[in-house]
Every structure is written in structure tokens, then in C-alpha cells.
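Every protein chain of the complex appears in place save one, which is left out.
As written, the chain order gives the labels A and B, with residue 1 at the start of each chain.
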Amino acid sequence: MAVMMEEVLPKQAGPSRTGDNGPVRLELSTADGATKIFGFWMFLVSDVLLFASLFATYVVIYTHTADGPTAAHLFGHDTAGFLAETLALLTSSFTCGLATWEMHQGRAGRLKMWMGITILLGLVFLGLEITEFRDFVGQGATMQASAFLSGFYTLVGTHGAHVTMGVLWMSLILYQLARFGLNAVTARKFFIVGLYWHFLDIVWVLIFTVVYLTGVM
Amino acid sequence: MHRSSRWKSITALMAGVGAALLTAGCGEEIRVFQPAGPVARSELQLIWLQMGLTAVVIIPVILLLAWIVIRYRNKPGNRAVYQPDFAESRTLEFIWWAIPIVIVGILGGVTLHKTYALAQSPQPDKTPLKIEVMSLNWKWLFFYPDQKIATVNYAEIPTDRPVQFVLTANGPMNAFWVPNLGGMQYTMPGMATSLWLQADQAGEYYGHGGNFTGPGFTQMQFRVVAKPESDFEAWVRQVANGAPDMSRGEYDKLVQPGTLGELSFSSYPDGIFEQTVMDEGGKYMEHDRKMLENMMSHS
Partner (left out) sequence: MGDGLANTAGHFFVTGDPLIIGSDVAIVLVSLGIVFVLTYFKKWKWLWREWLTTVDHKKIAIMYLLAAILMLFRGGVDAELMRTQLALPNMKFLSPEHYDQIFTTHGTIMILFMAMPFIFAMFNAVVPLQIGARDVAFPYLNAISFWLFFFGALLFNLSFVIGGSPDAGWTSYPPLTELQFDPGVGENYYLLALSISGIGTIATGVNFIATIIKMRAPGMTLMKMPLFTWAVLGTCIIILFVFPVLSVALALLLIDRLFGAHFFTMMYGGNPMQFINLFWIWGHPEVYIAVLPAFGIYSEVVSTFSQKKIFGYKSMVASIMAITIIGNLTWVHHFFTMGAGPAVNTFFSISTMAVAIPTGVKVFNWLMTMYRGRITLSLPMMWALAFIPNFALAGATGVWLAEAPTDYQYHNSYFLVAHFHQALIGGVVYGMLAGMYYWWPKMFGFKLKEKYGKWAFWFFNVGFYVCFMPQYILGLMGMQRRMYTYPADMHWTGLNFVSTIGAYLMGIGFLFIAVQIIHSLLHMEKDLTGDPWGGRTLEWALPSPPPHYNFAVIPHVTARDEWWERKRRGEQDAFLPRPEAIHDIHMPKNSGVPFLMGLCFFIAGFGFTFGWMVVGALGLLGVLACLAHRSLDQHPDHDIPAEEVRRTEAALGRL
């Protein structure tokens, strides 16, 4: 692998590349890995724009309630729900960070453990969110009721769909780590899904602020 | 020889096209160049200015291009200078960064001034006439809130008096355009936009929808008739006394998709314009709501 990487990407050095401060981290140790991580950052830029557009639309229409439920009414009755969601997701970001740290220490077992916990917390978050949506729909607050609710379900739902993808993806990487062990390829794969996970956390913080807090206040 | 005959045929074709353009084009049919009021005239002034200033750049570009291509053609015996490494000149580059900046600066200044001016009445000292315009699928409905009359697909206005058109749509978004009187403004559901126009010559002006709204869009033509104030008032009296009423049911029928000729109504359901704007989202738009409230309080 090493030799050929050098052939494909002559600018970058081989696998045992060392920086000024000791050995380079595993996920960046091949040129291929470094390029893929760079590419993923670029993808995240486009995802930022995607959420920015959704947020902008939500901000434009969130007062357009068409005589249906308002944000204050809807979220005010269920503050515990979205606080729990926030807690689950923030914690999962922290455990994902712990997993990365363990990976850099080369401890594959703990890496897998923290990944498992992260996935579980992701599932908890999704469960809470689905319950919340079902509650709202039960109160007649459907997506079809007003522009505000269309915006709410779409923005929060898009984030939820991202988290679902994240859970599936991280499970797939966990399987690969179990099967093939920790190497430059699996390290890079985990690192990328970790970036994705932290990104979703940041988006959630914005949703928490713009949708829930603003709504309640 | 081959080359010259080709050029001849191209020249002949161009001349033919030019002649066609001139015969078709000259005279009053180029409506944007035939302003019948201060708004269109002010816009035309800027058109001449922008044409002049951009010509300063594009004419030299085209001439330079022709000269360079002829002069530096790769032909045996061409003794023009060849400098394959001549690739930098601060002076020259400074010039062509600077010229466009200056031009854009001038045009930007004029644009600033005119954009603000056009948002105001062309003659603030005169009492304006107010007309509420609603685009429907596929017809134009005009309400005269002070005269309490309404028309379809034509509007009459007095000369030498500013007219404020307040525009909305009950249906897909369209645009209101009377090229002889001045530029266009969108009509949008749930919003009320404003357009100031004024005619200082009596006459009949062509108007058309500016934004596609479906299969009947092509038929969304209307007339604006400008006449002296006294004639205008006579027309208002005639409509108020002679034309039928517009009931709520009649209005609902007008909203249905279809095309129509010209109609006049001696009355219309009170507040129907404002109510339509509010129902379709105007209540969420502070700006539009205020404008409408203003208009209501005046009328």
C-alpha cells in the first residue's frame, strides 16, 4: 500500500511519515487518508450550506402559524423532551471524542467501547425525537397545518435523518474495526465518521437555540 | 477570391438584417424609447448614460481585437514584432482595473440616486390617484379605492397627476408593466408592492403581465388610458352610474382561471383587496400591512 500511495500521490510521503512533533496520527499517515479527510471537510462545507438554507427558511416562516399551534405553545409544554434530546446528543459527541482519543493511543478495545456508547446515545436521541414528533402530531400539529410546522419538521427532521445515517454508518465502521482491526484505513474511516458526528452536534446546538429556545421565549 | 465572396455574402446578409431592424424598429413602437411620463423618462436618461459609458469600453475592445488579429496573424512575411515573453505591464493593468471601476462608480452613484427617487411620487406636491391592482389567472383587476369603481383589463388615469399603483396577486406571481409610463413591479400573493407612474401626455398605452403564470399568460394584456383630469372624472361618473355592481360572487368568479375582455364595475366588495392580501400571508408581513393601513386611512 505504501509504495503505491506514493505513486498515486507523489506530493505526500509514505505511511511512516513523521512530523516535527513525533509520529503523524494514524488516520493521516497515508496520503490517501489525508486526501479523503480533506475531501470530507469539503463535503461538510456543503452540508453547512444545506443547513444554513434550512435555518434561513425556518427563520422566515416560523411566525407563520396560520392559526395553528405556535412555537411557544408547542415547545413550552414539553421542555423536558428537547432538553433530554440535547443531553443525549451532547454526551454522544463527548463519547465520540473519547473514542478518537483512545484511537490515538492505539487502544482499539476502548475505541470500540466508546463507539458503541456513542451509537447507543444516538439511538436514544432518535427515540426521543420520534416520540416528540408523535406527540406533536397527536396534538394536531402536523406538517400540513402551517408553514411554521412545515419548516419545523423539515429542519429538525433533516437533522434527525443525518443522525440516522450517522448511526448506521458508525455501526458499519464498528463492524469493520472488529473485523479488520485498527489500521490506517479503519482509523481514517472512524475519524471521518467522527467528524460527521461532531458536525451534527454543532447543528443541534443551533437547532436548540434557534428553534427550541427562541420558540419558548 | 473565395474569402472575399464569403465576406460579401455576410456583409449583404448583415445589411439586410440591419435594414429589417431599422424599418421594424424606428418610430413609436420601441415603447421604452417613447416615454410618456416622468418615470419612464428618468429611466430612459439612465439608459442613454449606461449605453454611452459602456460604449467607452466595448468599442475600443472590438477595434483593438480586429487590429491585433490582423496585425499579428501568423503568416509568412508578417514582420510585426513577436515578443513571446511580454506578459506583464503594471501601467497597462492599472489602466484596465481603473477604467471599469470608475465607470461602475459613476453608474452606481446615478443608480443610487434614481432608485431612491423612483420609490417616491414623481411630483410629491400633487395629490396622487390611488389604484389597487390585482393580477388574476389570467386577467388584470383594477380597483379605484377613492372612486369606488373597478375595471378589468384596462385602467384610465388622469394626465399630469402621479398615480400610485398598489399591487398584489390572487394567484401565481405576475408583474405589472406599462413600458411607455415606466418600469415594472411584481404582483405577489400576500404582499402589497407599490409603483409610482405618471402620464404627461394623453394617450392609450400598452401594458402586459411580466411574469409567466400559466397557459393564459400570453393573453394578459391591458390598456392604460391617460386623459385630462376633467375627462377622467367624466369617465369615473359614467362607470359609477352606468356599470354593474361587482358582488362577492362576481369577484369569486373573476378569480377562477380564464381569460376575459374589458369590464367595468360601479362598485366592489368593501376591503376586498386588503382582505385578499391579508388572507394570503400579508398578516405576517409588517411592511405590507402598514402600507395597506396607510392607504385605508387615506381613503
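The rule is short, and it goes like this: contacts are C-beta pairs under 8 Å (C-beta built on N, C-alpha and C of every residue); 3 or more make two chains touch, one makes a residue touch a chain.
Remember, predicted model here, so these are calculated numbers, not experimental data.
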One chain is left out of this view; which of A:S53, A:T79 or A:Q105 touches it in the full complex? A:S53
Sole residue of A:L26, A:V156 or A:I173 that reaches the chain not shown, by the stated touch rule: A:I173
Which chain A residues touch the hidden chain? 1, 3-5, 7-12, 31, 34-36, 38-39, 42-43, 45-47, 49-50, 52-54, 56-57, 60-61, 64-66, 143-148, 150-151, 153-154, 168-169, 172-173, 176, 180, 189
In the full complex, which residues of chain B touch the absent chain? 6, 10, 13-14, 17, 20-21, 23-25, 29-33, 40, 42-43, 46-47, 50-51, 54-55, 57-58, 61-62, 64-65, 68-69, 72-74, 78, 80-89, 92-93, 96-97, 99-101, 104, 107-108, 110-112, 114-116, 118-119, 137, 171-173, 175, 177, 179, 182-186, 188-191, 193-194, 206, 208-218, 221, 279-281, 284
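Going forward, only the chains that are shown with their structure count from here on.
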I'd like to verify one number: the distance from the centre of chain A to the centre of chain B, where each centre is the average of its C-alpha atoms, in whole angstrom. 49
Given the complex with chain A, which residues does chain B contribute to the contact? 281, 284
Please name which positions on chain A make contact with chain B in the complex. 63-64
